[in-house]
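What you see is the complex with one protein chain gone and the rest in place.
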């Protein structure tokens, strides 16, 4: 069955003050091949927005463009608005921007250092040298990431000795220790077992009060469990973007409905 | 018929492999068997004699090590920079390919040609004369491509995830590379350095007309680097162990030239063997240390 990719529904928000980050007509090219088309989405503050879609639908590509992690491999055209600034401009200080817009990756990637150093490394590079201050941040961020109880007795042992789920929560702790504003999560649970995944989801729900989160996931149940808004991606296009309960109960676009009900293609 | 033919062919292969093993065993046996009886502390610690028998190799041995250290001091920083560039910064385009090709060509140049170039530019044009520093430059030339490739491979073997982790924290790429990726690739880098050290240690052709073929007496109690008699002086001519073997075989007139060559050869390959084993051992040790849960 051939779908019309022009048929879209993108929710708009009236109040600009509730928007954490947004894109306007974002296009992403790998070389001459366009991987993502004309994305204009507004992401809400202190909410979890899930990006769903089949593999190759462009959701990770889009997410990684938001804090310009794709700069070295892709050309990104269009605007990414954050605090009234287009952070897709070449003269933007991407390092300062990434301190505001943190990221957690698909595969857990702790540094091969101790658990403590994983948290403190970025802080020290940022000029925080005070030992007690560092200890305090280590504790609060590990607690926020719900891993403190598991590691508090072995902060100085290698992070690589942790399980996959623990490593991923450590990576979240490492990201939130920098006190970002927005947290981008690129399929953070895809390498984890079901129990670790549930634990991670609880953690994310707890973090909502402090951070705005955008999470790419291939798992629709996960999206419906934790997110407030959902964007459905298909072949490089955002087909539908709406409140999660609306997307999953009464999608406005046929393609979305087919994907969610599993009658795809 | 097929089966018989198969049997014959397989046995021929076995025979060839057997012959090669015998050949290699004889070779190592010959070098060590002829040489080791002449190796003694006296041999290692006395200076060479020009005409009569009974000379040692102390100065040549020192020169070889000193030259090695100088070579690494010059070539390591440059290779490290180039290795980092090629592994993490170089874009995938034609220009990068040309750069890689250029470096590869340097590694395939005959060492005698490299030696002649350094002779022409440093020894003659820059009037450095036969000197350790000219020798170190010559060895640097052919150490650079090997070391660069080793370092590049060691850095590239660290997953890109680590780089992304650093970037996502708002660190600069440079800082992430030097603080996160380099420490992780250290075992590979050190293995590369030690392996290249083995190769540098045995090189002779590039040194004959750069570091020279004479080993003037040095005073091992004189550590003033600017003094002509100091072993550390970089402007003195310095025959190395490998050059010594060539030299006494080409024009040696001492009665025991053959024994000295045999002894020197044995010392040379033992040092290189130690380097090779050391490279594996050190690599494993550091790796274990870095990844262990302290």
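Note that the chains take the letters A and B in the order they are written out, and that residue 1 is the start of every chain.
Criterion: a residue touches a chain if its C-beta (ideal position, glycine included) is under 8 Å from a C-beta of that chain, and two chains touch if they have at least 3 such contacts.
Just so we're on the same page, contacts and distances are computed from a predicted model.
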Task: Which of "ATP synthase subunit a", "Dihydroorotate dehydrogenase B (NAD(+)), electron transfer subunit", "Phosphocarrier protein HPr" or "Phosphate transport system permease protein" matches, in UniProt, the chain that is not displayed - done: "Phosphate transport system permease protein"
Open item on the list: Can you say which of B:46, B:111 or B:222 touches the chain missing from this structure?
Closed with: B:111
Task: Residues of chain A (touch criterion as defined above) contacting the omitted chain - done: 82-85, 87, 91-93, 95-97, 100, 181
- [ ] State which residues belonging to chain B touch the missing partner chain.
- [x] 2-3, 5-6, 9-10, 12-17, 19-21, 23-24, 27-28, 30-31, 34, 77-82, 84-86, 89-90, 99, 101-106, 108-114, 116-117, 119-121, 124, 141, 144-145, 148, 170-175, 177-178, 198-199, 201-205, 208-209, 242-243, 245-246, 249-250, 258, 261-262, 265, 268-269, 272-273, 275-276
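Definition applied: only the chains that are shown with their structure count from here on.
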Open item on the list: Which stretch or stretches of chain A touch chain B in the complex?
Closed with: 67, 69, 95-99, 102-105, 107, 109-112, 114, 121-122, 125-126, 154, 156-158, 160-161, 171, 174-175, 178
TODO: Would you tell me which residues of chain B are touching chain A in their complex?
DONE: 159, 161-162, 164-172, 175, 179-180, 183-184, 290-294
